[in-house]
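Excluded from the complex is one protein chain; the other protein chains are retained at their positions.
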Amino acid sequence: MSTITLTLKESPSVPLETEVITPDTVADLSRSEIAALTVYHGKRVCRLDDFFDIDGEKSEHIEIHGDLHRVRMIGKGMSRGSLSITGNVGMHLGAQMSGGTITVNGNASDWIGAEMTGGLIRIHGNGGGQIGAAYRGSLAGMRNGTILVDGTAGLEVGMRMKRGTIVIGKTVRDFAGLQMKGGTIVMLSGAEIRTGAWMNRGTIISCQPTQVMPTFAYSGAYNPTFVNVYAKHLTQYGIDLPYKVSAGTYSRYAGDMGVSGKGELLVWNPV
Amino acid sequence: MQKSKHLPAGRKDRTMVLVDIRETKSVKASDVFLQVRPGKDFELITLLRAMLREQKVTDDQIAETGLTREQCVDFLDRAKAAKFGVFFFGMGLSMTRGKHMNSAALLTLAAELNAFTKFVAMPMRGHGNVTGADVIMRWQTGYPFGITFNRGYPRYNPGEFSTVDVLVRGDTDCAFIIGADPGATMPQPAIDHMAKVPTIVLDPHVTHTSKLAKVHITTAPAGIAAPGTAYRMDEIPLPLKPAIDSPYPSDEEVVRRINEAVAQKADWLGTRPQSIQHQPIS
Amino acid sequence: MSELKIINNATCTFCGCVCDDIQLHSDGNRIHKAVKACVLGKAWFLNHTGDKKYPDAIVDGKETSVEEAIQVSADLLYDADMPLVYGMSNTTCEAQKECVALADQLCGLLDSHTSL
């Protein structure tokens, strides 16, 4: 399997917008065509090879190396293939993507997989805010797909998401699942505050004790069957979601009553 | 205070409810004071929304916010019975943890109260004419703040293009500051970045920001020595009537001259199309 | 000192209320009275004078002319890859429009106090 390798020459001085770095764009392009793709360095219109050394051509598998924290929109809208990134990466990674896989060995900034409709994003480091969220003013965030973050995450994770799965390994900041309409957020290490605020539907699972909004009503403890199914599904990514009755139960909180929501927050209580 | 067909007795026909985390001088001027626990505004407003739609909430849940059930019920009764209610909110709400979501909570509560009576919410804007900046940016760019033109047309994303974030991340390489003194108010990493890049300041005073800037230009104070227009926080524009003669030019004149000087330079826009039907990026 | 003039229904831009019922008594260089203004408004009107308290312009710590400072500013903004135009609270709508035009022309960032 051939691969296109992009190596950042040096970190740009201001944000670099590179929505052209997707498998869809480069799949049929020669090396020189890839080199000539347009990127925006601040207000300047530049070529991709002004910033990247390019190796390989005509492939839907891309590897990117370098300190990409100011490089934004990588993989935006991609529908197939793979992107493998080594280094920290900037905002809007995989936003609005519909398929394919993105892997990051490093941290990623805000808006990972925002408004995505399909595909898989896996961040081995920390994620920023607004993961899988809706852009300002939009009615819906991610509509399907999977986002897995091993580390921490920022504000408004899964804001207005409709379907799909987000799993965060370490602590999540405020407003996880804000105005959520469906889908599942798993917080392996719990969250700070205001989890599930204004959620209408959907499920938030916290594997650690976490603060519950006063507008959520406790409605019993149990071991829902679907968590069982979910846990088995997540084992393929090496994620360990507790579900065994022998190990504990989930406390179920229904809300958000502030919006007459029918969402649920499940908090794991180990035996 | 203004009298009207609806409120012929002026102030006496009005009820003022003050919500704060501590007793301030404004308590004396108000009819009801609600002392909310610090950092619980969002929870309180969301609870009120729940109570408004007759959801069952427990006393414990209410107590978390620092208020009692009686206080909440009394407040909602007053709000629903009002002829015309207004929420005024300030930086205690919009600049504390939760930020824009705290404001959004109050705006939504106001909207929902319209099922009972007429209700609106209005931010108490801080300095002078910040409302004017909002209003003008909206009609000229479609967005109120947090804008980039780097693609040749406006795009919006607070958090990405808003100044504190831009400066803290080091995403700009030249800052033009007018009618503000971020050098005195912003977080230190933002100030450090302003000191690192060439910064240009227009202000009637030599400010903290001027001191770290490469360029400072003294201008006439707006409304005192410079004429023009300012927007009240309810978006009503008012004419300014300068009372003193300033030895300095107005902001308007200096920025126009900078615009003219930039326009003299070679164009870098070059090969971009004149319009695009659908924007490729959000 | 020139003759005292009275300006009725003047507008105060210290805070967002923008009261427009202030009566100002001014000698052209200093406002002596700001009738109907609140404590904040009085301080705002009475603290400004027509005196030349500051240099016209400063570049790199040295006093210079406005024209020189404008040229330097234009060069810096033009050369930048991602210039930022920020603030616009304590200024007029007319200046704000020029600021939006500047950011548009520069293809830069534009933001106001609102985002704080």
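Just so it is clear, A, B and C label the chains in written order, and each chain counts residues from 1 on its own.
Everything below uses one rule, namely that a residue touches a chain if its C-beta (ideal position, glycine included) is under 8 Å from a C-beta of that chain, and two chains touch if they have at least 3 such contacts.
Keep this in mind: contacts and distances are computed from a predicted model.
Going by its UniProt record, the hidden chain of the complex is named "Formyltransferase/hydrolase complex Fhc subunit A" among "Nitrogenase iron-molybdenum cofactor biosynthesis protein NifE", "Formyltransferase/hydrolase complex Fhc subunit A", "ABC transporter ATP-binding protein" or "Phosphate transport system permease protein". Within the full complex, the chain left out of the display is in contact with A, B, C.
When you scan B:F42, B:F75 or B:Y143 for touch with the missing chain, the hit is B:Y143.
Touching the missing chain, out of A:F51, A:Y135 or A:W268, is residue A:Y135. The chain not shown here touches chain A at positions 135-139.
Across the interface with the omitted chain, chain C contributes residues 8-9, 11, 20-21, 93, 101, 104-105, 107.
Residues of chain B that touch the chain left out of view are 2-6, 83-84, 111, 114-115, 117-118, 120, 134-136, 138-144, 149, 151-156, 229, 231-232, 235-239, 263, 267, 269, 272-279, 282.
Going forward, only the chains that are shown with their structure count from here on.
Interface comparison, A-B versus B-C: the pair with the greater number of contacting C-beta pairs is B-C. Computed centre separation for the pair chain A/chain C is 44 angstrom, with centres defined by C-alpha atoms. Each chain gets one centre point, the mean of its Cα atoms, and the points for chain A and chain B are 31 Å apart. With centres defined as mean CA coordinates, chain C is found 18 Å away from chain B. Residue positions of chain A touching 2 or more other chains: 13-15, 42-44. Of all residues in chain C, those that touch two or more other chains are 80-83, 106-108.
Across the complex, chain A meets chain B through its residues 13-15, 17, 19, 40, 42-45, 70, 73, 76, 91, 95-96, 110-111, 115, 129-130, 135-136, 174-175, 178, 193-194, 197-198, 213-215, 217, 256-260.
Of all residues in chain C, only 5, 7, 9-18, 20, 24, 26, 28-31, 44-45, 48-60, 66-67, 69-74, 76-116 touch chain B in the complex they form.
Within the complex formed with chain C, the chain A residues making contact are 13-15, 41-44.
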